[in-house]
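All protein chains but one are shown in place.
Up next, chain A:
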Amino acid sequence: MLPKAFRHAPWPPPEVVLYWLGFTWMEMEKDLGPSAGPDADLSSRGFGCSLRHFACEQNLLSRPDGSASFLQGDTSVLVGVYGPAEVKVSKEIFNKATLEVILKPKIGLPGVAEKSRERLIRNTCEAVVLGTLHPRTSITIVLQIVSDAGSLLACCLNAACLALVDAGVPMKALFCGVTCVLDPDGGLVLDPTAKQEKEARAILTFALDSTEQKLLMSTTKGLYSVAEFQQCLAAAQHASHHIFRFYRDSLQRRYSKS
């Protein structure tokens, strides 16, 4: 899994943060407690849904200013961030940084789907990055899909956030992505696999910030009711606590060495 160069490097040891979060929906149910109110409806469905294992590694590439790879189950994305760097005159914005997102698919050339995801990621990042601190510069985020096994956009968002943090780009808050699917029979699954996504009635992806778990971006596909949307959002907000805790743990590990 590690780049070859790192396997043989004598020192420095690679800043590997591998952390498996064995968190299941059952734990969340327990945490909800009796006062969960409307969310109790979610847990009463009794489905076995869970976030898959997370793993991340920061600062694994030497050339970019910040880099991260993020794994969610078998979905894996590698991100490099360059910035604040020189910007083309045509793309220069006089009072803030120009944010550019490039999404590279695993095989072939980027198509419409990639362009659409790029835009969603860019809009999310623009909401949290303090671009006014570096006017007339560019911040470029390059995402390389390593493997897609469901919840790809959420994984891209998580990886982009960790790479931005690694690059030291000033941000208002952290953000994370959570994908939710609705089964044809009404069940709700967080962090779906590719198979679950294919069978789903609706797929919803949310980006949430770390300060108030507010919605930064949402994209949906399929049929669902307003109530179901709210349920999914509530579930995503619960899941985001665990993702942010994972961010904190992995960043603390990274800084514990220095």
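The rule we apply is simple: contacts are C-beta pairs under 8 Å (C-beta built on N, C-alpha and C of every residue); 3 or more make two chains touch, one makes a residue touch a chain; residues count from 1.
The definition used in the following text is that contacts and distances are computed from a predicted model.
S.K.: Can you match the unshown chain of the complex to its UniProt protein name from these: "SKP1-like protein", "Exosome complex component RRP40", "Signal peptidase subunit 3" or "DNA-directed RNA polymerases I and III subunit RPAC2"?
M.R.: "Exosome complex component RRP40"
S.K.: So one chain is hidden, and I want to know which residue out of A:55, A:159, A:174 or A:190 touches that hidden chain in the complete assembly.
M.R.: A:174
S.K.: May I ask which residue of A:52, A:117 or A:134 touches the chain that does not appear here?
M.R.: Reading the full complex, the residue touching the unseen chain is A:134.
S.K.: Using the touch definition up top, pick the residue from A:119, A:201 or A:241 that touches the left-out chain.
M.R.: Reading the full complex, the residue touching the unseen chain is A:241.
S.K.: What residue numbers in chain A mark contact with the hidden partner chain?
M.R.: Those residues of chain A that touch the unshown chain are 11-13, 15, 31-33, 35-39, 59, 65-66, 82-87, 128, 130, 133-138, 165-168, 170-174, 209-213, 234, 238, 241-242, 244-245, 247-248, 251-252, 254-258.
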